[in-house]
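Here it is, the structure, as C-alpha cells.
Only one protein chain is missing; all other protein chains are in place.
Chain naming follows the written order as A and B, and within any one chain the residues start at number 1.
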Amino acid sequence: MKPRVRLVVIFTCLLLLVACGDRKKLVDLGTEQQIMHISNAAEISGVDPHTTTGMPEYRIQMALFEGLVSKHPQSLEIVPGVADTWQISDDGMTYTFHIRESAKWSNGDKLIANDFVRSWHRALMPALGNEYVESLFVLKNAEKFFKQELESFDDVGVKALDDETLQITLENPTPYFLQLLDHHSMFPVHVDTISKFSAIDERDSTWTRPENFVGNGSFVINEWTPGKVFSVTKNAHYWDAETVKLKEIRFYPIEQLLAEERMFKAGQLHKTEWMPIAKIEKYKSSGATEYVTFPYLGTYFYMFNVTKPPFNDARVRKALAYAIDRESIAKNVTKGQQTPAYTLTPPDVLGYTAKAKMTYDLDKARKLLADAGYPNGEGMPPLELIFNTSEDHLKIAQAVQQMWKKNLNINVTLQNQEWKVFLNNQKLLNYQIARMAWIGDYVDPNTFLEIFITNGGNNRTGWSNKKYDQLIRAASSSKNREERYELFQQAEAILVDEVPFIPIYNYSTNNLLSTDVKGYYMNIMDYHPYKYIHLEPSHK
Amino acid sequence: MLSFVVKRLLQAIPVLLLVITVTFFMVHAAPGGPFDKDRAVPAEVLKKLNAQYHLDDPLWKQYLDYLGNLLQGDLGPSFKYPTHNVNDLLAAGLPATLELSFYAIVFALIVGLAAGIIASLKPNSAQDYISMSSAMIGICMPTFVLGPILLLVFGIWLGWLPVAGWGQIPGDKILPSITLGFAYAAYIARISRGSMIEVMAQDYIRTARAKGLSNTRIILVHALRGGITPVISFLGPAIAGLLAGSFVVESIFQVPGLGRFYVTAAFNRDYTMILGFTIFFAALIILFNLLADIVLVWLNPKMRQELGGGN
Partner (left out) sequence: MSNNTLSAQLQNLEKGTSLTQDAFARLRKNKMAMTGLFVLLFIIAISLFTPWIAPYSYEEQNLDLGASPPSADHWLGTDVLGRDQLTRIMYGSRISLMVGFIATAVALTIGVLWGAIAGFVGGHVDAVMMRIVDTLYALPFTIFIILLTVIFGSSMLLLFLAIGAVEWLTMARIVRGQVLTIKRQEFVEAALSMGLPPWRIISRHLIPNVIGTVIIYTTLTIPSVILLESFLSFLGLGIQPPASSWGSLISGGVETMEEYPWLLLFPGLVLTVTLFSLNFLGDGLRDALDPRASRD
C-alpha cells in the first residue's frame, strides 16, 4: 500500500510542477506582444449594433464600428470619426457631413455616404425589433417610418448627396445630436454582408460570426467562443490604422466579480470591469496604483409607486427622502468614490449641476411625516422595499432600512427578487419602494430627466406632472445651452419637490488597471476607445 | 438483458415528453419575458420581437411547433444570443463540461478509493479517523466555498496554478477538476471504506493471505474487485449529477461549459435555451440511471428476473 500512496503523491507533485514551471504571466506576455486582456463582465448577446443594448456589447462594438463622429478619450468633446468635417445649419435642423476619403470597410470596400442611409434604414425596419430604435427618432420622419405611417424611406431625414456627402435633417433641433452619433444605434453596418447571410431585418443572422464579419472600426473579430473569449485583432483597412497600437484585445465574459479580481492578481487580466464593495475598501487603504476610480454618469435611487397610499402623498415620500443620511452611506457602505446624490442628474454634466437638493434633515422629515398623519411613524401601513438580489444592494438596503427605523420609527421589510421578477413587478407597479439606477446614454441632462416624463417607458412610478413634461419638451427644442439648462433646473426642482424617487448616490467606476496600460483616460462616461491605448512594460 | 434495455429506452419517451411539456409551460408561466430589460423596450418593438420568434402565437401552437422542430433535431434559436442557436451553444459547451467531469471523476476515484482503502486497512485507527474526517469535510464543503479557498491558496498565495481559464494556460484544468471531484471523492471514500471492511473479512481473502500473496496484491487485486461494486453503482447517478452540477465550478473558474449557459438561461428567460438544455440533461439522467441499473443487474443476478419481468 505505501508505495502506491507514494506514487500518488509523486504523480500529484509532477502535475503541479508542470503547472508551475517558470511561467510568464499572461499579462506580461500580452504587454510584450500588444495583446490586451480585458474582463467584459458578461457573455455578450451579439455585436450587431442594431439589435443589442448592453454595456458589454457596447464595449466590443466600440472596437468594431465607428460612427460619423467620435469622442475625445479624455474631454469627451466631439472629434471627427468617419466624417472629417461637418456643417450645422443656423436653425440647428440640418447637418451636412463630409465622409473622409480614406474611410473603408474591413473587407477593403470604400465606405460611402449611402452606407449610412442603408444602415439607418435597416435600423428603423420594424421587423428587426431594434430595442434602441427611439434614439433614431431624432431624424425627421424616422418615427413615422418605423410606425409604418410612411411607405418610403426617401422621406426620412437622411440623404446621400454624393458618395462623400451625407445630409441629415432632424425632427427638432437636438442640441446633443452629435453626442448621439457616437451611440451604437447610429453605427453603420455593411448591409451587403448582412444580406449574404439572412434577410437584413432578421435578428438571428450569422453575419457577425468571425468568418463572416465586416465592420469599419479599428478592430475586426478574430475569435468568438461563447463563454470563453471574444477576441478582436487590428483592422488593417481602418483609416487611422497608424494610431492603433494594440494588435489584439481579448474580452473575457466573467460573470463572477470575485473571479475578475483573482485573475487580475494572478496576472491574467489587464483590466477588470467592476469591483465589489469589500474589495474597494481594501485597495483604497493599501494605496495600490492599480486601483483606479472616477465618477461615472449614473445615479442609484429608490423609487416610489405613487399610485397607492401611503406614497400617493408627497409628504410621506419627502419624509423618507429627508431621513436618509447619504454621507454615511457613501462613507461607510459603498466605500468607493461614489458621492452622495441629492438629485437625479449627477453633478457637472457638461457644465450642468442641479441646484435643487434633497438633503438630510431630520426635523423636516419628522414634521412632514406628522403633517401627513403619521406622527412618529404611528399608523403607517406595512411597507416593503424590493431590490434585485446582490450583496451590494442588500447592504445599502439594510442601511437605509435601519435609518428609517431609527429616524422615523418606520418599519420597512426588505424583499430581494430575482431579476426578471423584479423588473416585472416594477413594470406592473406591483411594489411600494423599489431600487433603480440610471446610467446616462450620452452627456446631457436630458438622458436622466426624460425618465420621469408622463407614461415614459422608464418612468415606473406612476408619477406624472404636466409642468414637468412641458419643461422637458421645451428643453429638447431649445438650442441655446444656457436656456436649456435653465429649463432643466426648473424640472429638477419639481422632482425635488415631488419626490417620486430618492437619490442615494452617484456612481463611480472602480477598476483594477495594470500599470502597463497607457493612453487610458478617466472620464465620466467610462469611455475608453481602444485606438488610443497601448501597452508598455512598467517597472514594478 | 436486451429486452430490459429496449423497454427502458421506450420508457424514456414518455419521460422526455413529460419533461418537455411541464418545462415548456413552466417557463412560459414564469414572470418576465426574454426581452424584458431594466431599460424599457418600446411597446411596438416588443411586439415585433415577439412576432419574430412567434411568441405571439397561442401557447398550444408554440408548443406543437416546438415539438415539431424538436423531432427534426432543431432546438430553436436562442433569444439572448441571437447569433447562435441552441444546438450550436449546446455543442460549444459540451466538450469542456465532459472533459471537466471526466477529470473530476478520475480524481474522485483515485483519491476516494485510496482514502477508503487506507481507512479500511485499520478500522478505528488514526489513519481511519483522519481519512474519514477529511472525507466528511469534503462532503460538507460546498464547491462555492472550496473553489475560492483553493484559488486563494494555490492561485494567489502560492501562485502555482492559474486562477481561471480552460486550456489557455498550462495547468488551468487542475483546480476546477479537483474542486468538482472533491465531494465525490469524499463519498467514494466513505462507500469504499465500508465495503472494503466487509470484503476483507470474507473467506477468500483469508485464503489468499494463507497462500502467502503480498498484501498489496491482495488488496488491489482480490479485495478491491469485491469492494468496488457499490462504488460503481454510485457512479451512475453521480456522473449525471456531476454533469448537471458543474455550473458552480464553471462560473468560478471561467470554464466555457454547459452549466453557465443553463443557469443564465433561466435568469434570462431564454425559453428555448432552458428547454434545450433541460432535454439534454434529462436524456443524460435517463441514460446514466439505465447504466447504473444495468450494472446493478450484472452484479446481482438475482435481480435480473425482477427487472426483466415487469420493468
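In this section, a contact is a pair of C-beta atoms (placed from the backbone, for glycine too) under 8 Å apart; a residue touches a chain by one contact, two chains touch by 3 or more.
Owing to the predicted nature of the structure, the values given are computational and were not obtained by experimental measurement.
A.B. asks: Which of B:Ala51, B:Ile139, B:Leu213 or B:Ile294 sits in contact with the chain that's absent?
C.D. replies: That would be B:Ile139, which touches the missing chain.
A.B. asks: Check the options B:Leu161, B:Ile218 or B:Ile286 and report the residue that touches the missing chain.
C.D. replies: Candidates B:Leu161, B:Ile218 or B:Ile286; residue touching the omitted chain: B:Ile286.
A.B. asks: Looking at the whole complex, which of A:Leu161, A:Leu394 or A:Ala437 touches the chain that is not displayed?
C.D. replies: A:Leu394
A.B. asks: Hey, which chain B residues sit against the chain that's not shown?
C.D. replies: Those residues of chain B that touch the unshown chain are 11, 14-15, 18-19, 22-23, 26-27, 29-31, 133, 136-137, 139-140, 142, 144-145, 148-149, 152, 190, 233, 237, 262-263, 266-267, 274, 278, 281-282, 285-286, 289, 296, 300, 302-303, 306, 309-311.
A.B. asks: Please give every residue of chain A in contact with the chain that is not shown.
C.D. replies: The list for chain A reads 258, 276-279, 281-282, 328, 332-333, 389, 391, 394-395, 397-399, 401-402, 413-418, 420-421.
Just so we're on the same page, only the chains that are shown with their structure count from here on.
A.B. asks: In angstrom, rounded to a whole number, how far apart do the mean CA points of chain A and chain B lie?
C.D. replies: 37
A.B. asks: Enumerate the contact residues on chain B facing chain A in the complex.
C.D. replies: Residue positions touching the partner: 30-33, 35-46, 48-49, 51-52, 77-78, 80-85, 89, 92-93, 96, 110-111, 114, 117-118, 121, 148, 151-152, 155-156, 159-166, 168-171, 174, 215-216, 219-220, 251-257, 260-261, 264, 267-269.
A.B. asks: Which residues of chain A touch chain B in the complex?
C.D. replies: 1, 3-5, 8, 15-16, 18-21, 23, 26, 43, 45-48, 51, 53, 126-131, 133-134, 146-147, 202-206, 208-209, 225-228, 252, 254-256, 258-259, 262-263, 265-266, 268, 418-421, 423-425, 427, 436-437, 456-458, 460
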